[in-house]
Structure formats: structure tokens, C-alpha cells
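With one protein chain held back, the other chains of the complex are shown just where they sit.
Note that the chains are named A, B and C in the order they appear, and that numbering of residues resets to 1 at the start of each chain.
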Amino acid sequence: MAKFSQEIEVSGHLIDSSILTKIFDKIMDLHGEFQVEEINIGKKKKDPSYARLSITGKNQKHLDEILETVYREGAVSKIQKGISLKKAPKDMVMPDDFYSTTNNHTQVFHNDEWIQVENMMMDKCILVKDNRAFCVPVRDVKKGDEIIVGENGIKITPPERPREGVNVFEFMGSSSSSERPTQHIAKKVAEDIYKTKKSGGKIVIVGGPAIVHTGAADAVAELIKLGYIDGVLAGNALAVHDIEYATLGTSLGMNVHDATLAYRGHRNHMDTINAVFRAGSIVNMVKSKKLTRGIMYQCVKNKIPFVLAGSIRDDGPLPDVITDVAVAQKEYKKILKDANMVIMISTMLHSIATGNMLPANVKVIVIDINQPTVTKLMDRGTWQALGIVTDVGAFLPMVVQQIKKRK
Amino acid sequence: MAKFSQEIEVSGHLIDSSILTKIFDKIMDLHGEFQVEEINIGKKKKDPSYARLSITGKNQKHLDEILETVYREGAVSKIQKGISLKKAPKDMVMPDDFYSTTNNHTQVFHNDEWIQVENMMMDKCILVKDNRAFCVPVRDVKKGDEIIVGENGIKITPPERPREGVNVFEFMGSSSSSERPTQHIAKKVAEDIYKTKKSGGKIVIVGGPAIVHTGAADAVAELIKLGYIDGVLAGNALAVHDIEYATLGTSLGMNVHDATLAYRGHRNHMDTINAVFRAGSIVNMVKSKKLTRGIMYQCVKNKIPFVLAGSIRDDGPLPDVITDVAVAQKEYKKILKDANMVIMISTMLHSIATGNMLPANVKVIVIDINQPTVTKLMDRGTWQALGIVTDVGAFLPMVVQQIKKRK
Amino acid sequence: MAKFSQEIEVSGHLIDSSILTKIFDKIMDLHGEFQVEEINIGKKKKDPSYARLSITGKNQKHLDEILETVYREGAVSKIQKGISLKKAPKDMVMPDDFYSTTNNHTQVFHNDEWIQVENMMMDKCILVKDNRAFCVPVRDVKKGDEIIVGENGIKITPPERPREGVNVFEFMGSSSSSERPTQHIAKKVAEDIYKTKKSGGKIVIVGGPAIVHTGAADAVAELIKLGYIDGVLAGNALAVHDIEYATLGTSLGMNVHDATLAYRGHRNHMDTINAVFRAGSIVNMVKSKKLTRGIMYQCVKNKIPFVLAGSIRDDGPLPDVITDVAVAQKEYKKILKDANMVIMISTMLHSIATGNMLPANVKVIVIDINQPTVTKLMDRGTWQALGIVTDVGAFLPMVVQQIKKRK
Partner (left out) sequence: MAKFSQEIEVSGHLIDSSILTKIFDKIMDLHGEFQVEEINIGKKKKDPSYARLSITGKNQKHLDEILETVYREGAVSKIQKGISLKKAPKDMVMPDDFYSTTNNHTQVFHNDEWIQVENMMMDKCILVKDNRAFCVPVRDVKKGDEIIVGENGIKITPPERPREGVNVFEFMGSSSSSERPTQHIAKKVAEDIYKTKKSGGKIVIVGGPAIVHTGAADAVAELIKLGYIDGVLAGNALAVHDIEYATLGTSLGMNVHDATLAYRGHRNHMDTINAVFRAGSIVNMVKSKKLTRGIMYQCVKNKIPFVLAGSIRDDGPLPDVITDVAVAQKEYKKILKDANMVIMISTMLHSIATGNMLPANVKVIVIDINQPTVTKLMDRGTWQALGIVTDVGAFLPMVVQQIKKRK
């Protein structure tokens, strides 16, 4: 073995999930050398594989670079070192060299045992306390918190490619395309929602105002009413448009049922905002029977939690909107906790925000008419993410129709 | 009156159709001067208006520039000169200074009378023969043909904004947007197709292979079967995909009814092409009962003419494809003659080709999921063009469903 | 005159700016009748025009609908009524039937004189106090405030089409296209920035992180350094990426100067955020010489105000970010006050936000590679808005090069 060498191990569905390919890639990208010391490919498809490689760098620094990189792909050092901890110097300041997280399932080696990191998210640090490890954002760091630094003692498990069960994710891989049989895709999505729910899964919708413009608000409201949805994440616009449509029949002044312009329709948007302010809140509007249909109504009536995050472009915004985005992020995370499926509809802003908060193993469906938006959202995705380039105004009603057939 | 001045007249719905605005714009853009000598605005909405302007340029050349420009917007000289003619020097060569056409209704002043130009299209020349005037493309010009040169003696009538009757063109203007209530738009389009047909109109479809990929082939076949379509313009790909779907159930190897990949499905595309070559033609396939459903089948069965224009990217192409594009253009024009409505679906190439062949008063509906495509096609459009950014796989089935309700 | 008729007047560049066309349109769209009682078209291009119409509705309600609609297009009633005022019933609640503003220059008729409304913005209400009128958002309304209700006594002046002077807005109209000679467009934009500044104008940039990704950060920093920019409006991402690039040379871990991936580059984003938290603020980083180049540095050094508005998708966000969007909106408005030109670069969110805050007469340039984004932003625009579909990484350096040539 050369001077600047180290052995690493990796196990799991190495080939099926491309893990070994990625590790080899990374080593070569960094101009390192490697030898495969031992390899054991599962003889049947469910058997796990094991590989032991010896990696060689030009010098210690080079070797460390390579090692840190392959650790992030799921490799672990043969001789496992424990994590290093350093205290946060101030509130909201991480120690230098803090370990920056991925969104993959992560364990840390501390006091000679592997501990699972809780609340896993991307681009955060890891706080260790009372033999537990937590993924925390910089603003939640308190002076003196013990934060992991460096890359030692960390084991990442990349998500494995799903194989079993018939679901929409299986037949399309992670690609997005507008050239797919739409009616069938709608059927598959319906099936997947149905099965996820039937097996006790938690489904969260993230949505933008195009749901209302394109005439799909009734479909989404129906999904909530039927009990398929466990949380709604949105901004001010979805709520305002939904309530405008529910109370006045228009979306930005256009009659949704026939696409004509309503008289003084330009006022309807602001009138709606004023109506919610007059009631004091959306919940109050429902209580006082001023709001009797639509997405927000169904949320209130069926006690489905919703979070409206403020944005700089908001009109109003409604009293229910959390105008402080740092607070809104916390509320989003509460809704997303333990979600099994997240359906993102026509909103880049809230979809990216939600994506940042999700561990890699949550199923994500992205539906939007703009292909670059879908591509952007899918870039972070793995096998469990599905992009559908379609017209939500036509697609969502189809999905609901299919779900109702199954009931 | 200044030395380099001339009076022009213009009449029609000057203000409603923005004609006067455009004339004023053009004069100012060219840094000319003008005085409104007389103006007569129709007192009621159906009354035509009349205006007489005196235009002044810096010199004769400048004045001529301005005049030629405003003539193209519908103005005519107060003292009308006749057209000038020059002989084509060779086959397929127009004389210098030939008049290059617009796609607007055009009359020419010849032998002291106004003659209407036939077969109006954009960017062509005008041939005068036996007191008739024809719009002809350069390749059809024969040596010695009398071609109009210069800009004198030509009167253009821009299309007027439609007002009466309830149709889909009225409520949306010429704008295109993905933020419209899709289900209602589908209803309006259905209404418009229904009424156009009921009143004896001619409807032509221009379509691309995404019709099949997205699962809308059955809807288009149904429209043809129901008698709403009078011609189909396409390329090789639509026909191949349609026949692959009709005979093997797949589109590029993917089963359209459930989006799974067929075994050896990659062959289906080429197998289909081979099957048509074996039969000799699409018509033969129908006769020998090898082709019993789909868009091409309905065309053959219902004697609806179709033209398949070749393109450099064709696989095959099928024996039915006209591989010479100059010939294909002529065949396209035959189908388009006297069309009242053209529905362009998911094909930029054939849609632009068709657009170039249409006079400005034909209603055009453009349906595509890619907004820039729709925008590009609409750029040439006037009030009678309508862009719909949607997923054809979801939209067309809705349209057909709505039409069947009306029957 | 019929029973349900009323006379209206309108004056200005009626035809050149299409005002008359729009008024006729609106009447006809609402199925009203009209007669042109008097019309006086300016004989020369700078002369204003005048028209007096009598409008007839089917009943009083119908007539009122038509009148309110045409008032919004610039018409005024012949017999001018004063505005009506009603007290706000609660904090943050407008009275029923409040007048909802446009973004056009607006005057109100109160105590027999015309008062100009201050801080004009779209979709707000108008507060009258001490013979002054203010445009205020719903959240700023206090119980008892006198708010205009109904549509009487309001005069709107739509922006006129710019004619004089050679600027980039003149030659392109309000269209956006990717098929323009890019190098020349860059020259024209440079010219326009130069002239606006030379004549004492105020220029504000609204920008997204793609400025940094695409390698245009140096160009923007240079523009600020050269004194052309009077304010920067952005979100967390632009600042983080700019500081990452300025301090570490990377953007999301990619070395901007050669597009390679930096070692442990994934950390750089979070490291940058941590560095700002450690310093306490961006200003402190500059003071302590930790930040010595880039967009944010040039802002601090040249005392150019910047506002970073928080959004739900922020990492961090930086201590300088205003996480409460309602507060951020107020700060944005302060920067935008009296701006003559706003340049929006690669950020839909902040650009739409800014657009909502601007009166219609401010010049807006929108630069983005995604055509639907540009189209969406331009939809609200009038003649003074210009959309450029290009790659900012190539375009902005060209603009700066051109400006430096002029100096």
C-alpha cells in the first residue's frame, strides 16, 4: 500500500443504485488512484453487495479530499474514526469547518456507536446533544452548541432505487417530458395517491395560484374533501385566488366558469383581500359562513393544516399569511415532518423551498406547464422524484376523476 | 401645402381596428409630418370612418418612403395612379422592384378599375393576366409574365376586428397564456368548431406527432370521423406514429394505454414504416384491412384529403410522403384553399408553413405546450388568431367530449 | 339623448397612444352604444386631440358599468362629480366599495379642485387627508381613515407613447424576442443607461443569483462602481452567491473563472452564510476587510442602498435579509421612490414585486433567458417596458464594455 492510501468499504445495492459508479467517478474526477481489493456482487437482485477499495492520493491533503468526497457518496472508512465536535462561538454562528449536510439518511459515529441524525435536511449543520444528533439550520444554532466539524465519523446512505410495487415512479424513472400519454399518467398518479393513502401515508400539497387560474381549484378542493391530503403549503396568492373564486366566481376578475371578464372584476382581487381582513382570518370567514367552498374552506372544515408563507410580491398579504419567512420555514417543516409524498403544483418558489426541507427518500411529484421549472426542480431529485409537464387545469381534474373511480 | 406633400385617404373601422393609429405611428417612425385635413368618425359602432391626411416628407424620396409604408397599412393615395408592370426576365426570376405582398386582402388599380388579387399569400409577387391578378411564388414565375413593380395602384384592406357572434376569438383577443381556465377554453373551442362546421365552413388540421405521444390520437380520429375536419396537413412523423399506435398500440415503443415500454418496442417505429412500404401506401393498408383505426384510417375511410410533407429529419419516409417540399407546398395550398378555420397542433414546422400560405382573414387556433412556439406563431397573427398553451393530450379529448355533447 | 346616456370627454394623444381605440373597445365589449359628438384630431403630431362621446346603456346600472370602465382608460365625465369618501371601519380594513387603483397617473376631484395622488401604485386604495391624496396598501389603513369609494371624481392619465429622443425603448416597442441582434441591443441599453444617468436620472437594479452563476457579477459590480446605479433590490440568494464568489471564487461550489468544481465546494455556500453571521452583517464584513470585491461590496463602499427581501426558500438567510416581507416591501418602495429606470435581471419573484410598486411611467428593462418569464413581466408593461431574452452572462459584460467606451 502506498504512503498516502486508505481503505474504504461500501455496501448496499452498489450496482443497481449506481453507488459504485459514482464512487469510481469521484475518485477519477479528483485524479486519485484506486484498487479494488475485494468485491462481492449480490448474486440475486435483492442481495446486497460489498466492496473494499484502497484509495491513493498524491499527498495527505489530496487523499483527504478524495476520502471526504467518497464518504458523501456512501463509502465509509475501514478504520472508523469518531466525529469531532466544536462549540458554536456565538448564537447563529457555526464553528469553522462545520460539517455541511446532504439530504440523505445520515448516521454519525459517536462514543463508539452509530447514531441516526434526526430531521435530516440539506445544507445544514449537525448538533450533538445527549447522545442524539439533530440537523439544524444556522439560525437555530445557540452559543456553546456542540456542532460536528470535519468529515470523520459520518456515514451516508444514498436512497436506493425503488423496485417493488407498481407505482408511477417506477415506469418513468426520474425523467420529465411533455411527450407522454397524459390520460394514462393521470391514472398512474391517481393510483399512487390512492395507494399511499390506503397504506397510511401522509401526503402534502404545495401549490401556486395557477391552480385557480387554470380552473383546477375544484379538483384540489375535492382531493382535500375526500381525505387524501394531510397538509397544504402555499403562499398568499393561492389563498387569495381560491377565496376570490369561491366567493365571487372569478380569478383576477375573470369568471372561471366561462372565462369572461366580470364587471369591475379588477376589484375582486383586492375586495377578497379586504373581505378576509374584515373577517379577521380565513378561519373566521368559514365560521361566519362567508366562505363556503374551495381549497381553503376544505382545509378549515376538514382540519387540514395549511401554511401560507409571505413573499415580497404579495398583495395584502392576508392576515393568515406568515410574513416572516424564517417563521414560515419552521411552520412548513412541521407540516412536512414524516410526509411520504409531496405533490408540487405550479409554484417554483414554494416547491424549491419545500424541496430544501425534505430528506431524499420522500416521493416528490412536480406538475407544471413550464418545462424549465420542472427540470430545475428535478435536478436535485433522485429516483423517487417525478416531473410531469402538463396543463394543471386539465390534468388535476383527470386525476381526481380517476381517484373517485377507485373508491 | 408643402412641396413634398401628398394627400392620402383611408376608410373603414379606422379606430376600432387601430388602422389610424398604425398609420400615424408609421409616419412618425419615419420622421414624416402630417396634418389631418378631414376626419369623420362613425357615430355608431358599425358606421365606417373616413380620414384624409396630408403627408409631408423632407424630399421626394422621403415622401415616397412614407407613402409606400402607409399604403401597406390600408391608406390609398387621393389621386390614384395605376399599377406598373414589368416582364419577368427569366423563369423563376421576378423583375427588379417587384411588389412584395402582404397576407391582407389586396386590390390593384389596373385599366381604371380595382381588381381583387387571387390566392393571397405573404411575401409573393403579383402576376397580372387577362385583367385578373394572381399572387404567385417566385418558383412559379415564367419568363415574360407581367409582374407588378413599385407600390402604386395597390389597396390593402387590413382585417377588421370581429365583433359579432360569440366565439372563442372574441373573448381572448389574440393573446396566448397558460393561465386560463382550461376546461372552459376547451368548451369554447368546441363551440367554435361546431358553429364553423354548422355554417358550412371548412376546417383544416395541421398536426405533429405529439398528438400521438400524448394520447390525443383517438380524439383527433374521432373529430375526423364525426365530419368536422376537411383536410389534414402533417409530416411523416404524425402518420408513422399514428399507424404505429393504430396497429401496435405503441408510440415510439411505449404502450399508449398504460405508458409501459413494449417488448422490442424500439422496433415498432421502423416496423410500422416497413409495413406501409410492404403495403405500398397508407390507402392500400386500409384497403387490405391492415389499418383499421386512427387518424390516417379515418382520413382514408371518410375521403378526407391529407398531405404529408417530407422533412430532412424523416425516418423512412413513408411512400405517401411527398419528399419534394416544393411539390408538397402546392399540395398544402390546395387543401387550404377557402379554409375558414385552421387548427395547428404541436408542430412548429408545419404550422409556420401553413401560416405563410394563409390570407389574414382565416381563423387560426394554435395549440402547443411550449409557450415560445405559440408566441412565435401568433406574432404574425391578428385578431383572428388564438394561442392556447396547454397539454394536447388532456385538451383535445376535452374538446371532443364537448362537441359530442352538442350533437 | 336617450334616457340612460351620459357624455364623456377625453383628451391627449388619443390616437397615437391608442386611448380612443381602447375606449371604443371597452364600450363595445360591454355591449354599450356610443355616438361621437365631437372630435378634434391634432393636425400635427404634437398637437393633442379632444373627443366628446355620448354613451348609452340599457339601464342605469349598465351605463354605470360602462362609465366606470372608460374612466379607467382616461375618459372623464362632462359634468364632473367629486369623489366620495368613507371611513375605514377598522385598522387594515378598507370600506366596502373602495376605489381600487391602477398604476397610472391619477387625479381626484375634491373640494372643486383636482388633486394629484401621491405614491401611485396598482391595486391599492386612496386615502384623502388635509387636501392631499395618497395611494396606500390595505395593511397601512387605519381605523377612521378617509378612503375613496366608488368611481366618481377620478381622472386617470395613461402613459403616452414616447417619441422624442433616441433610446432603446423607441426602436423595439414593448415586444420581447430572442431574435434580435444582441450586440446592438447591448449597445442601445448602454446608451440608455448612460443618458438616463447623465440627465440626473435614478436607476435601480433588481437582480437574482443567476447574475453570479452566469459570470456577470463583475459586470454588475462595475456598473455600481462607475456610479450608474442608485439602488439594488434583491433577495438572500444574490447576496450569498455574490459574497461566495467574491470571497471563495465559486458560485454554489463551481469555480466561476473556469467552471470546475472546487474541493469541498458544496460547503462554500453555507460557509459564506456562516462568515456573514460571524461578522454580524455585510457592512461589518466590508469594514473588517473580509469582503473586498463584488456587488455587495460596491454597494457598501459607494453607499448605494440595497434591500434584501427574505423568501421561504432562503438558506440562512443572511443577517442583512429582512425576513418580514411586509417590512421588506416598505423598504423596496423607499428605494424605488422617484426612480426613472428599473433594470430587472433574472429574477421573476423580485421583478414582479417591484413591478407592482411602480407607477406606469417608469422605464423598465427586463433581462432573462427564459422567454415566458419575460412575457409574464411585460404583460403589465406599456410602451416604456422592454423585454430582452438573452443570456445575462454574455449580455451584461457587453453592456458594461459599451458604457465604458462612452465615458
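Keep this in mind: a residue touches a chain if its C-beta (ideal position, glycine included) is under 8 Å from a C-beta of that chain, and two chains touch if they have at least 3 such contacts.
Here the structure is a predicted model, which is why all the values come from computation and not from measurement.
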item	value
Interface partners of the hidden chain - shown chains only, full complex considered	A, B, C
Given A:7, A:33, A:140 or A:160, the one touching the chain that is not displayed	A:33
Residue of B:12, B:231, B:310 or B:393 touching the missing chain in the full complex	B:310
Sole residue of C:11, C:40, C:84 or C:182 that reaches the chain not shown, by the stated touch rule	C:182
Full-complex contact with the absent chain, from C:124, C:155, C:213 or C:363	C:213
Sole contact to the chain not displayed, among B:98, B:228, B:245 or B:395	B:98
Subunit C, residues in touch with the chain not shown (by the definition above)	171-172, 178-186, 188, 210, 213-216, 251, 254, 256-261, 369-371, 389-391, 393-395, 397-398
In subunit B, positions touching the absent partner	29-30, 65, 68, 72, 89-90, 92-94, 98, 100, 123-125, 137-139, 235, 261, 263-264, 266-267, 269-271, 273-274, 277-278, 309-317, 319, 323-329, 332, 348-350, 352-353, 356, 370, 372
Subunit A residues touching the omitted chain (full complex)	15-16, 18, 20-21, 24-25, 27-28, 33-36, 39, 41-45, 163, 178, 371-372, 375
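In the analysis below, only the chains that are shown with their structure count from here on.
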item	value
Innermost chain by mean C-alpha position	C
Centroid distance [mean C-alpha coordinates] between subunit B and subunit A, Å	45
Multi-partner residues of subunit A (at least 2 other chains)	261, 370
